[in-house]
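The structure follows.
A single protein chain has been omitted; all remaining protein chains appear in their positions.
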Amino acid sequence: MQPQPADSAARSVIDIAKLSLTFETGDGPVHALSDIDLNIGAGEFVSFIGPSGCGKTTLLRVIADLEAPTGGTISVNGMSPHEARLARAYGYVFQAAALYPWRTIAENIALPLEIMGHSREDREERVRRNMELVDLDGFERKYPWQLSGGMQQRASIARALSFDPDLLLMDEPFGALDEIVRDHLNEQLLKLWAKTDKTVVFVTHSIPEAVFLSTKIVVLCPRPGRIYDIIDNPLPRDRGLDIRETAEFLKVAHRVREGLRAGHSYDD
Amino acid sequence: MSPVTRILSTLALVVALMGSMLTVIETPIMTLGLFALPVLLVGVLLSILVLAPYRTGLLSGARACAALTGVSLLMAVALLGTVSTYPGAASHGFWAYVLVAWAMAWLSVEELSGLMPQSPLGQRLVALAIPLSFGVWLLILWQLAVVGFGVPRVLLPAPSEIWLRLLSSPQILWEDFRQTFLKAVLIGYALGCGSGFLVAILVDRVPFLRRGLLPIGNLVSALPIIGVAPIMVMWFGFDWPSKAAVVVIMTFFPMLVNTVTGLAAADRIQHDLMHTYAANYRQTLLKMRLPMAMPFIFNALKINSTLALIGAIVAEFFGTPIVGMGFRISTEVGRMNVDMVWASIAVAALAGSLFYGLVTLIERVVTFWHPSVRG
């Protein structure tokens, strides 16, 4: 089941045109992002991949209104990122789980709901549903420090999903986990995406992860941070871990690697 | 067996064996050897019976620990009894046996700290027993030294005399405690910590003030604030309000500095998280920053519990009505009633540690999640 171009064009979630972001530092300006053009349609799973310093995380932060662009235009759900944030349009998953140690897992997942003023019954119902979604049922009353790193990150995904945003922004969420746990979580994430049809934007520096998860892969390169290549992933939406052994998978991975190699300057 | 243990056990054994040739008690009218003191004699014989197999390694572990503790306590009782019968007349033999008893106590602690009980309860008991035995032996040696050498009472009273004083004048001590602790310390502590906390919350909202006040607050913590005591006595009179004022000033700055630092403890991801929820200032403060600051706030509460008591007592040196712990200490020193001074200090020490202990207990409940508590 391929994503239909007409459909995604009709329901575009993120529109970025000529976007740039320059940091002023003591050593002169740093061009973190320059001349970014990108459209992300509803229901897509888009990965940003690139070496460190290419601006992939910065781009995600711009979408989330955690960073302000210095040029160009960007809209999220047809609004400015700032309005979108105030409208609680997206859930954000950070590199670290960032769960509060003084709250139980259930209370952590209820945190955004409390802030957004949901009723107690609604909170309990949503917490239950989302804990089931990430396979954490039974751990409601545990504290984060009693859980493994993988379980903590799952809880943080449940927290991001608890208020049911259409858009999920994930910044290297599995970067700190070992490969076995990571494979398992990747598989779970795909299932979750299929079940909820959210739009996901996913930052990673792992080629297999990007190819395995995405419908679209955006390759970025540094100095200045810019898009080098956008690859539409031809793999079927419904995929298992074995797909990583297929020739088609390796072909896409090869194209990503070529892009990363070409975009990277080895002058330093 | 560590080198220290080996040397100590050998020394104790040799001294216990040779000691019988020395005089234990020597006064102008009589001279007593070991054999004239039956309880002490039994103690020494048992010491040799325990030390010899211990030194050769036949006795070790929990049994050695129990035997050493038992015999060392028996020796302590015998020595205390002897010295109280003939105060100030202790001779070489006596001090030799004090050495033996102390060495056995040390060895028993050495064995005790080597024990690895399986149950958590056993571990806690061992962790408690070791410092307890140290404290008990400190008191025993203090008593033996003071009575044995016949140290004049004005210089250093024996623990037994301080204990008698504690028992004989509870009324005075209670009045002092009420004046100094229940009024000056507690009220000053509550006001000082409370205002430090509130000012910290205000300062935190204005980054300019925070940058300006934090270095000053840090500096003030190092200053001899206690010196404001005479001024407070002039402003607020002789009674407890002036002492409470000193306590307020002393406890204010540690609370201010710690709370401000604690409110800045949340890292960038935590702030970004609240930002993505579009949380307002109050929500961020209540749900994230205050819980995050709790370990820092309790640090200040603990520091302040000690400072408050010091402040109140020292402020009383500058003038009080005729009641209060600081007043008692300074006047009784003048009258050379040193046992009363020590009794007051004992009360102050007990009050101070209980206060601190209470704050620590609350801290453990509130910050149960912090690595230093849960670990």
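Each chain gets a letter, A and B, in the order it is written, and its residues are counted from 1.
Keep this in mind: a residue touches a chain if its C-beta (ideal position, glycine included) is under 8 Å from a C-beta of that chain, and two chains touch if they have at least 3 such contacts.
Criterion: contacts and distances are computed from a predicted model.
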| item | value |
| --- | --- |
| Omitted chain, identified by the protein name its UniProt record gives, among "Outer membrane starch-binding protein", "RNA polymerase, sigma subunit, ECF family", "ABC transporter permease" or "Response regulator receiver domain-containing protein" | "ABC transporter permease" |
| Residue of B:150, B:212 or B:371 in touch with the missing chain, whole complex considered | B:212 |
| Residue of B:66, B:231 or B:290 touching the missing chain in the full complex | B:231 |
| Residues of chain B (touch criterion as defined above) contacting the omitted chain | 4, 106, 109-110, 113-114, 127, 130-131, 133-135, 154-156, 207-209, 211-216, 219, 221-224, 226-231, 233-235, 264, 268, 271-272, 275, 305-306, 309-310, 313-314, 317-319, 325-326, 329-330, 333-334, 336, 338, 341-342, 344-345, 348-349, 352-353, 355-357 |
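Note that only the chains that are shown with their structure count from here on.
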| item | value |
| --- | --- |
| Rounded Å distance, chain A centre to chain B centre (Cα mean) | 55 |
| Sites on chain A touched by chain B in the complex | 64-66, 85-86, 88, 90-92, 94-96, 98, 100-102, 111-112, 114-116, 143, 145 |
| Residues of chain B touching chain A in the complex | 269-270, 272-279, 283, 287-288, 291, 367-371, 374 |
